[in-house]
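All protein chains but one are shown in place.
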Amino acid sequence: MSVLLVLPIILPLLAAALAIVASHHRTLQRIVAVGALIAVAVDSAFLLAVVERDGVQSVQMGAWPAPLGITLVVDMFSALMLVISMVTVLSVLIYAIGQPGVDQDQPVFHPVYLVMTAGVALSFTTGDLFNLFVAYEITLAASYVLITLGGRREQIRSGMTYIIINLLASTLFVVGIAWVYAATGTVNMADLAVKIAQLPSGTQTALSMFLLVVFGIKAAIFPLFFWLPDSYPTARMPVTAVFAGLLTKVGVYSIIRTQTLLFPQNRPSTILLVCAGLTMAIGVLGAIAQNDMKRILSFHIVSQIGYMILGLGLFSVAGVAGTVFFIFHQIPVKTALFLATGLVEQSTGSTALSKVGGMIRRTPLVAGLFLLAALSLAGIPPFSGFVGKLGIIQAGFGAGEYAIVGVSLVVSLLTLFSMIKIWNGVFLGTPEDPTLRLASATSEERLSTPVLMRGATVALVGVTLAIALFAGTLFDLSERAAQGLLDPSAYIQQVLG
Amino acid sequence: MTPRRSVILDLCVQAEFHTLLLLSLYLLFAGHNQPGGGFAGGLVASCAFGLRFVAGGSSALSRSISVPAITFLGVGMLFAILTGCVSLLTGHEFLESAIFSADLMVLGTVKASSVLFFDIGVYLVVLGMSLLLLEQLGGADGTDPDEVQP
Partner (left out) sequence: MSFFSALIVAVLFSVGVYLLLQRTLSRIILGLALMAHSANLLLMVVGGRAGKAPIVGAFGPEDSVADPLPQALALTAIVISFGVIAFLLAVAYRSWVLTQDDEVEDDLEDARIAQLGEAEMRRWWSRPK
């Protein structure tokens, strides 16, 4: 049973090592990568079933007993995050294999992608604060390589911004860990949950806010999100898709984990709610001002993060359950939107709203996929976005925080507005730029895109529809996860014995 | 225009190169109970190759090692992960370590830990990374600033 917990970390790393050794045989690299990710996805599904039946699972690395050794802990929240992120990573890998030019002349794409997957898996399963730092660094180092892969001028410029900001955040994380260790003498999260409660409340607040800033830079909450719309849109599309879907959500996961386990509260937290409101509002206003699909969607990442922090900030079972379900729904939806944008870019060479047009006639499949994902993002019933937003808004009403719920409803309307703007600009209308690839062909001819790209996007949109279909079961699992988060005694007991 | 090679540096590097490599191996093996370990050993070995690079340029570096640098990285990673997996396959936890001791005739009781294989992996990874750095940033792949397409 403990093998299930370590497999999501070992398998991608092993596959990455094999892919490095086989760096001149592209087919072998692809087989190894896809095989490893399929195995990891299946394993995380098994893990979810085990956690659902038996409760929190844990294993000590190297058989060193807690709280001295590094613990890997999976509770319901981690299991849900693992499943959806591994499925998303697999789809984006298949998409990247299908897109010409992404992995053909880059022998390091597959190893680095697998190392990033291992880092994400480790950050969801670790129960040790310094191991979380190591997991972050593994993910970030791989993401630095992915975001600058290709070496063109704009990639280097925005990659540089991304690397510098994240290196700053990592340094602050080390400082935060040093202070936590100085205050308590341990870095094991379950042990910290016990020891931090005995610190004076001023120290607790200082540590809590410092860790919030560190993870906030990663999760792109207000006022720390300005690096995201600058750096995400210029990477290759599969890279942007997986960053958009996963890496910010790892930051949100860390915020949730530390704020509920290490610094538990039972009243709504003003600072989190204010941050959430400003994140939502500024994100969506920034999206409205943009004219390029990728940039609009990047600002939307920021705006949706605000919803997740809103649910967390209420610190009630309903609020945190809404957040868990919202993250679960958001990962595939965001990724699917970016993959659909990539399909548009692949057929026309551009994503600017002013240049592209009439895609509904040229690529009706892509238009349909984008429509489904966009309606889900905007929160239209019966899609999964509606269930997620409804859960958070109901929790907000239940806690009596009417102002922030009002802000979130207005932001939802503006999200719908900017999705309609993309729809009008890209899919309806006529193309306005005569130099574009699509204008040179006959005007009604269907454009084709590689099969693997289309298949991966269809699969991911299918996942979001499945989430909508099974929303009842998934919301029950989210409630169980929220209960486990707000009352961490089962977690602590499983780790410390 | 190739810069002139310094005779003193060349002779010193000839004298020091193998000594540095031996020192790095010593640090690797002694790292379990004394200061040292895979990372320090790998860095000292990288210093040795760095000296070759400083003395002779990227051509001297590519002559001094026949395996491509990225293979070091891959093999090192494999060593490290397989060490952890071996403990999984024999029924223990991931990365659990064991100590072997043997009575050899001349040397007496020799003890080694399975962590040594993990350290060898770390050594190879650090060495491979430094070799890649020297190769890429040293201009060995011919990146001429005037010919690169932006």
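Going by the order they are written in, the chains are A and B; count residues from 1 in each one.
Convention: a residue touches a chain if its C-beta (ideal position, glycine included) is under 8 Å from a C-beta of that chain, and two chains touch if they have at least 3 such contacts.
All figures in this text were calculated on a predicted structure; none of them were measured in a lab.
Here one chain is not drawn; of A:F46, A:Y181 or A:F210, the residue touching it is A:Y181. Within the complete assembly, residues 33, 39, 129, 133, 136-137, 143, 145, 148, 150 of chain B touch the chain that is not shown.
Residues of chain A that touch the chain left out of the display are 130, 133-134, 137, 140-141, 144-145, 148, 151, 153, 156-161, 163-164, 167-168, 170-172, 174-175, 177-179, 181-182, 187, 230, 289-290, 292, 295.
As a working rule, only the chains that are shown with their structure count from here on.
Centroids built from CA atoms put chain B at 36 Å from chain A. For chain A in complex with chain B, the residues that touch the partner chain are 2-3, 6, 10, 13-14, 16-21, 23, 59-63, 107-108, 111, 152-153.
By the touch criterion stated above, chain B contacts chain A in their complex at residues 70-71, 73-75, 77-78, 81-82, 84-85, 88, 92-97, 150.
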